[in-house]
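The structure follows.
Other chains dropped; remaining ones untouched in position.
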Amino acid sequence: MSDLTGKIVLGPHQYGKAENRVVRIYRDGDRHEIRDLNVSSCLRGAFDEAHTSGDQGAVLPTDSQKQTIYSYAKEHGDGSIEEYGLALARHFVDDVEPVESARIEIEEYAWQRVPVNGQGHDHTWTRIGPEIRTAAITVGGKAPGQREWVIGGVKDLVILKSTGSEFASFLEDPYTVLQPTHDRILATSLSARWRFAAPPADWDAAYSGIRAVMIEKFATEHSKALQQTLFDMGAAALEAFPRLAEIRLSAPNKHHWFFDLSRFGVENRNEVFHADDRPYGLIQASVLREDAPDPGTAWDPYTGAV
Amino acid sequence: MSDLTGKIVLGPHQYGKAENRVVRIYRDGDRHEIRDLNVSSCLRGAFDEAHTSGDQGAVLPTDSQKQTIYSYAKEHGDGSIEEYGLALARHFVDDVEPVESARIEIEEYAWQRVPVNGQGHDHTWTRIGPEIRTAAITVGGKAPGQREWVIGGVKDLVILKSTGSEFASFLEDPYTVLQPTHDRILATSLSARWRFAAPPADWDAAYSGIRAVMIEKFATEHSKALQQTLFDMGAAALEAFPRLAEIRLSAPNKHHWFFDLSRFGVENRNEVFHADDRPYGLIQASVLREDAPDPGTAWDPYTGAV
Amino acid sequence: MSDLTGKIVLGPHQYGKAENRVVRIYRDGDRHEIRDLNVSSCLRGAFDEAHTSGDQGAVLPTDSQKQTIYSYAKEHGDGSIEEYGLALARHFVDDVEPVESARIEIEEYAWQRVPVNGQGHDHTWTRIGPEIRTAAITVGGKAPGQREWVIGGVKDLVILKSTGSEFASFLEDPYTVLQPTHDRILATSLSARWRFAAPPADWDAAYSGIRAVMIEKFATEHSKALQQTLFDMGAAALEAFPRLAEIRLSAPNKHHWFFDLSRFGVENRNEVFHADDRPYGLIQASVLREDAPDPGTAWDPYTGAV
């Protein structure tokens, strides 16, 4: 094959302010509420000149985006992260001329009220995790043809079952030395993202419900493989929430290796394991409705891109 | 001052196997239990020759320590991390001739049963955090003069109050530009470690109780400074648990900066903050009983040491 | 909008063994060589039954993939990461029946010979970083229609210039408070990935050359914005290496804020800065040849997906 000789041109490009750590306190009475967010804005549009000639005339500074993100936490930040993200994305597309599309990515960290005398305290919380709620909102095009996509999700949801999982009857090749097992630990750190075909009645309730349905499926279904478990978790979420068009799951198989104690005269009846770091199996799948609408640019990433 | 000319000699030394990721499942019936641990062993003793001549004759391999750690998870791992650590440390001192002192450091990761039909599931959990329970057990000397020290603790306990905190009337110098504040967010990621003068009736209950007392104090006491809050948290723990001799606290002041929205015509009534990463204030203090017994080598570190 | 009622089906799916930490020593004489790799394998193909019914008959275990990765480090690992990745990807597609496409992602960590008496030592190195060389190889389809795509890259390349950078004449909106600057620090932690239209004569030389061209452009060109710098770095790489079809760049603007010392009577002539963590501008762009061949699935991610 020979060298390329075509003209060198700018391809797709986007920019914004990543990882704004917004903490929003609601203090309309003695009982406060908290939302703890990591917000990234991403603008797409007519910014070619900034790249090709250095002309910044069409470039809204990322600092201005940051100011907007914090200000909108007061102006429009009184609900779910999906609604807050929609307000921000609409603003950038509608109010900033060169912007053709905006994407807002949000992580939300969970807090739990501190128990005092058996009651949750009014204004003190501890962080709970490691799991993180996520959202990615895209608003594309100026009105009247404007479109909106909302993706919700969870990541770093670490879940483990100590029985009810097997892995056997797999394909073997000359490099296969793994033995089948009919009782193992199954554990993962789940990332899941779901695309809404239409807004649910309550974004926060949808998040809690989808999360609960997936966890319950993981717990109660006997697993022949992580692949099967993931598909059934996704299908259960779609079944329970018909506003969902699609769900994408990424799950490392966090290996817990049986530790051989027999050489020390100690019997290990699937009681002692080594939790290994690397390598790990990594399984990814999407589950969707056949009548799912066109995803458009809903899945085009920002902070995880390249 | 002149150069040193004295003989070059070996100083204090210690070694072991760090970060053994032990997962212990208790499965005596349908309802399983889980303990998820990160265990480090550290041996001190007559290992000079390994350093000065390369003679390994007195050196128990770190792999042997690892095997012991996993085996003891079955042989002696049916209780709290403090009891498991004591069993390990006693073993290394009592059963391995050159070992004069052993230290076991343990992190325990918390898991919560998955709710299914309103009940906690028998064998499925999700990880909760970020906080981590810790223990550091030291057994020093062969019998009959053997001594034992147990330190319990918690780290990465992220706690925040949205009001009830001030910082004012501080010392000013020519580099002081900070303005006093009478209503701010107070947040930290607490590390606390407590030394037992005598074993409590129930190690797990002691952990839960000490943690609860400290959190409640953080929530309910008006704070004039993080310094005051830390001391009072420690004092409350000692007061409630008279088996405790001492508690050491280390607390980054996780700054949440008020975000000025007035220039956009938006009023921010302590509702929108930027959670900053670095730098951060870092406050450390110990609180102790005047009749606390000699700590000996209880606090001498292993995995955190340089 | 109404609920979806379509059948729930499996969408795109893939799986493999992620983050195999392979260290390959070449020791054919006294002078050893080292390659230190993090290798992930990803298989795409007829694995639907594993998800939908739990039948693993078409699933080659991720453990078998791991064994292959380590074995191929000896069998085929005597060259660049691009060649090693091609050998692995071809193997999985050609030799494992249900596999329709394979992707191999590799990170390579750099080591430098230790100087001893002014010479690089034969078998001792120190790690240099933080930058990491990357490759992503995709082999799609069984012969004769088989296609191959090779992406090389670098990530975590932290680069800074202390002058020769400005940012001014930008778009302003009501949330714009940023002041223009005509002399600032410009710093980023660059991720760049480049797609080859055809194999270069020497993969290792191509890596070094592309990296050098980009760095030189960053250093020598006056920057009106990070956008401009990125485009010109990419264009310079394409210009110098006509086997390249496209380059994608992702660059956080690592802000270094001027620190106001005037209130202490100290003049700061762009000498003292605070290196801030978050938030940061994040600029992404691709630069390509107009005659670049179809990328096919070259950019479809694995370990960074979801």
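Note that the chains take the letters A, B and C in the order they are written out, and that residue 1 is the start of every chain.
We take it that contacts are C-beta pairs under 8 Å (C-beta built on N, C-alpha and C of every residue); 3 or more make two chains touch, one makes a residue touch a chain.
In this text, all values refer to a predicted model and were calculated from it rather than measured experimentally.
**Student:** With 3 identical chains placed here, what is the total number of copies in the full complex of this structure file?
**Tutor:** 4
Operating definition for what follows: only the chains that are shown with their structure count from here on.
**Student:** Quick one: point me to the chain whose Cα centre is farthest from that of chain A.
**Tutor:** B
**Student:** Taking each chain's centre as its mean C-alpha position, how far apart are chain A and chain C in Å?
**Tutor:** Roughly 22 Å, centre to centre.
**Student:** Could you work out how far the Cα centre of chain B sits from that of chain C, in whole Å?
**Tutor:** Comparing mean C-alpha positions, chain C is 38 Å from chain B.
**Student:** Quick check: how many Å separate the C-alpha centres of chain A and chain B?
**Tutor:** Those two chain centres are 31 Å apart.
**Student:** Indicate the residues of chain C shared as contacts by at least two other chains.
**Tutor:** 175, 177, 278
**Student:** Spell out the part of chain A that touches chain C in their complex, as residue ranges.
**Tutor:** 1-21, 40, 42, 47, 50-68, 71, 95-96, 98, 167-173, 175-178, 191-193, 197-199, 223-225, 227-228, 230-231, 235, 238-239, 242-246, 248-250, 252-253, 278-292, 302-306
**Student:** Which bits of chain C are touching chain B when the two form their complex?
**Tutor:** Interface residues on the chain C side: 174-175, 177, 263-264, 277-278.
**Student:** Flag every residue of chain A that touches chain B in the complex, lowest number first.
**Tutor:** Checking each residue of chain A against chain B gives 20-27, 32, 34, 36, 67, 70-71, 73-75, 77, 111, 114-116, 121, 123-131, 157-164, 185, 212, 215-216, 218-220, 256, 259, 261, 264, 266-277.
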